[in-house]
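In what follows, a structure is listed as structure tokens, so that the remarks can point back to it.
Just one protein chain is left out here, and the rest sit where they should.
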Amino acid sequence: MNELVLAIELAFWQQTLIKVLVAAVLVPTTALIFGIVFLFKVMSWMQSRMGPQEAGPRGLLQLLADGAKFLQKEDIIPDKADRFVFKAAPVVVLASTFLIYVILPAGPDLIISDLPTGIFFAMAVSSLSVIGVLMAGWSSSNKYALMGGLRAGGQLIAYELPLILAVVGVVIQAGSLSMQDIVLAQANGSMLGFSGVGLPFLITQILGFGIFMVAIQAELTQPPFDMPVAESEVVGGFHVEYTGFRFLFFFLAEFATAFAFAAIAATLFLGGWYVPGIDPDSMLANVVGPIALFVKIMVVAFLIFWFRFTYPRFREDQLQRFAWKYLIPLALVNITITGALVVAL
Amino acid sequence: MNPLSSADTTDETAEAPADEAVETVEVDERRQAVVDQFTELLGDAVVQSHIRPGDDVWIRVTRDAWATTADVARNRLGFTFFDFLSAMDWLPSPFGRDMDAQEDTSGAVAVDDADASPGEADADAGPVALETGYAGGDTRFQLLARVYDVRNHIGVTFRADLPDDDLAAPTWSTTYLGADWHEREVREMFGINFIGHPHMVNLYLPGEFEGYPLRKDFPLLARRVKPWPGIVDVEQMPTDGDEDAGDLRCRRRCRRQ
Amino acid sequence: MAKLDGEQVVRCEPIPGYMHRGYEKLCEVRTYPQVTTLVNRIDWLGSFANEVPFILAAEKLMDVEAPPRAQVIRTILFELSRLGNISLFLGDLGIQLGGLTIGFYAFRDREFVLNQIESATGGRFHPNFDRIGGIKDDLPKGWIAETKRAMDRIRRLCDEFEELVLGNEIFAARTRGVGVIPSDVALSYGMSGANLRATGVDWDLRRDACPPGLSYDLADWKVWTHPDGDSYARTWVRLQEVRESTHIVDQLLDSIPSGPIMAKVPRIIKVPAGEAYVATENPLGEMGYYVVSKGDLVPFRVKIRSASFNNISVVPWVSRGVIIPDLITIMASLYFILGDIDR
Partner (left out) sequence: MPKVPGMVKGLGVTFRTMVETLKPSGGPATVQYPHEKEEPAARARGVIALHEENCTSCMLCSRECPDWCIYIEAHKTLAPPRRAGGKPRQVNKLDRFAIDYSLCMYCGICVEVCPFDALFWSPEYEFSEVSIADLLHEKQRLGEWMDTVPEFEPYEAGSEAKGRKVPR
């Protein structure tokens, strides 16, 4: 609420500062929550373990402890590394994650910047991380890192396309690239004439949602698409030479990106912050919105991590073939159908 | 009946295979057939053989026929499964029993292992009675290889003598692909070279390693650097003699009473 | 060591030896009862199975045979060590392919098998339980029922493995047609066990050449083969073997005869002069000991024929031209234990 008041009454630079601060807090926090809840807890339950127990109540502070541990570690830069690129790579990756948060709406007014081309912007900046990954892989002067970096490069580019194409269906249906408009379009939609609960695009864009989830999985280099970081093959991929806080950057970026993509998925397909029965223009929506969004994000994230803990990984030629031969044509079909239906109806 | 009776013969008879089979009471026809087949195909190259009925068969061939043996076994007689290839060093261990750690059967206390070794360390120079195993042998080193017929479920163990001054044999790795690693192992462990082996580098040991560990004259350091703890270390009673004598006398007296 | 062209393997040459402990040499300075504790550590996941062929070789040379009760218990423990070993294979395969979860399941359920081995032998990993002429001790009370429960758990693990990994399309895509080894090459390399049976060779030492001292004939079971010879086939055969093995154990548990567990053997064991080669179907394949005795307290020479050594020597042959991810599946599905290669 404070945020909102401030956003209304403060000057532009002050708003910007606060937004940056909020983002700076938000990103690590979300990453932490994700890491704890999913990486540690859900994973261990699925593997019939109990997960970390020692740090904090029920081990919930484990990731903080890990973070502290990373900060204490020696910062090692390989002798033959390209020092500047090596140092810049984690920053680039993290920056691309940060930028996604700019367009994530948590309520009718709770958004850092409602860009008119919001979703397009998100897709654009998220693909920046490829550059960071390639930089890291290249500059480490390590064959595993290079191999991992190249695999990641190929994979991220290949799956960027289905990701964007899957979004196009939603955009066509909503008629806007703005994240807020997409949410509102879902809130104001009607399902078979019944308009009480809005129309989450999950219903109409189920194919798009499926493609989007698969593509997210690949973008996050998570199993079954974790060939770039496969520890049994390339030891850990592009970040094999990173230690200490530089590694922490990659780590944070991974989970913050997971959160961001889950948020995008929740916004595009599950109605974002909209809760049925609450007027999307009311002040109440600003209060309930973030909670609703968070719940929806958790549902999506659970799916992401559920796949992660269940599947073995693809070989990279298989995952490329999967992207180019199945996902992209499917996404195109989806767009065509959606477009035709929108025009027809 | 002791089927092992013919096992330890060190004397050589040229036409051994037939004799051996007669010697043993039970006759294993299947295995005898195997020996006959090899004798037929290899001719004089089969030096000697031994059959333990119902169990196993040993065939000793000449070194020159070593590669031919593999070829015959695999391609003619259907012993397609390669079991292992190794070698034997029949030299009695120059370090004495090397198990001086164990209590002797005569009940004698074991000697300290240090003094057993130096005198006999160069024993291979002197005449040592080599006691070779089944199917005989004349030389210290013997090759040992085993192949198996997975269809008829029968295995054969081959051996071949290697003269001390020329420890080399033709390779099996062209016939049995699996012999590749086994021959590399034998080379570094026994110092036996295999002619025609495609990639003869050390398998286990570092390149600069000296010596051939599985030869009997290669000392096992772990058993040399430390005294055996099993030596009886019981101090006698201070006034040993008197007490013992008194003891005995007392006992006799007690009994008499 | 792999020489690569991009991601393609030009030549891959395993470099063993980092765990070489020289067991063949060490066996020459140890008495027969002492050797079993040593050979436990060859294939450390199925350690009881390592003792058995050595003991059987010594029994053969001494011409003694264990009493029936000991033989059955020996066979049960032999199969339990197979279960402990291969169930870990199932988990490890998943981990190598990126599916961590099955690894945890495997560790979880293998624990039940290990507990049974421990409560019978006292040693979780290194039982040292087999003796010349019998076994060390009889079973504790309640063991049979508990083992049956463990078998149920293992069967459940097999189902989970089948659903989670083997039935997964990604897994099939990763393993089918990868690392195909034809049967003549497999035989020529001396590959044994499930690796050989996955090439279609119907040969199991337990059934075809079971040495005296193990009582597999008391159970009714089947040898599984698969014609393909690829990574998938190897995995599939092992999975079926685990299932079959649980059934063997179940049947044997019901048919343990009563009686003594040790034959009459002298207290100080001297093995008569002679040579014997005894091989058994160990979890990894054919494991055999070529024992040469000169009538002493110690064996004169022991040649240890371990399964992994032969199984993994095929890697240079099979890995030509594959790409790295396939190399992982090949290595994982060939399944080796480092100690079993290096001895």
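A few remarks follow.
Letters A, B and C mark the chains in the order given here, with residues in each chain numbered from 1 onward.
Basically, a contact is a pair of C-beta atoms (placed from the backbone, for glycine too) under 8 Å apart; a residue touches a chain by one contact, two chains touch by 3 or more.
From a predicted model like this one, the values you see are computed outputs, not experimental measurements.
One chain is not displayed; in the complete assembly it touches the shown chains A, B, C.
One of C:122, C:227 or C:295 touches the chain omitted from the figure, and that residue is C:122. Taking the complete complex into account, C:163 is the one of C:63, C:163 or C:217 that touches the chain left out.
Contact with the chain that does not appear here is found for just one residue of C:21, C:108 or C:294, C:108.
Across C:144, C:180, C:265 or C:338, the residue that sits in touch with the chain not pictured is C:144. Touching residues on subunit C toward the chain that is not drawn are 30-31, 33-34, 36-38, 40, 69, 101, 105, 108, 111, 115, 118-124, 126, 128, 136-144, 160, 163-165, 167-170, 172-173, 256-261.
The omitted chain makes contact with subunit B at the following residues, 101-103, 226, 228-237, 247, 250-251, 254. Of the residues in subunit A, those that touch the hidden partner chain are 42, 44-50, 53, 306-307, 309-311, 326.
Everything below uses one rule, namely that only the chains that are shown with their structure count from here on.
Shared contact partners of subunit B and subunit C do not exist in this assembly.
Taking each chain's centre as the mean of its CA atoms, A is the chain most distant from subunit B. Taking the mean of all protein Cα atoms as the centre, the chain whose own Cα mean lies nearest is C. Separation between the centroids of subunit A and subunit B, computed from CA atoms only, is 67 Å.
Taking the mean of the C-alpha atoms as each chain's centre, subunit A and subunit C sit 46 Å apart. Among all residues of subunit A, none touch two or more other chains. In subunit C, no residue touches two or more other chains.
Considering their complex, residues 4, 7-8, 55-56, 58, 74, 80-84, 86, 88-89, 93, 97-99, 101-103, 105, 131, 133-134, 144, 146, 150, 153, 155, 157, 175-178, 180-182, 189, 202-205, 213-214, 218, 220, 222-223 of subunit B touch subunit C.
Per the touch definition, subunit C reaches subunit A in the complex via residues 7, 94-101, 104-105, 108, 164-165, 168, 170-171, 173-174, 323-326, 328, 332. Put simply, subunit A touches subunit C in their complex at residues 46-49, 147, 223-224, 226-227, 230, 232-234, 309-318.
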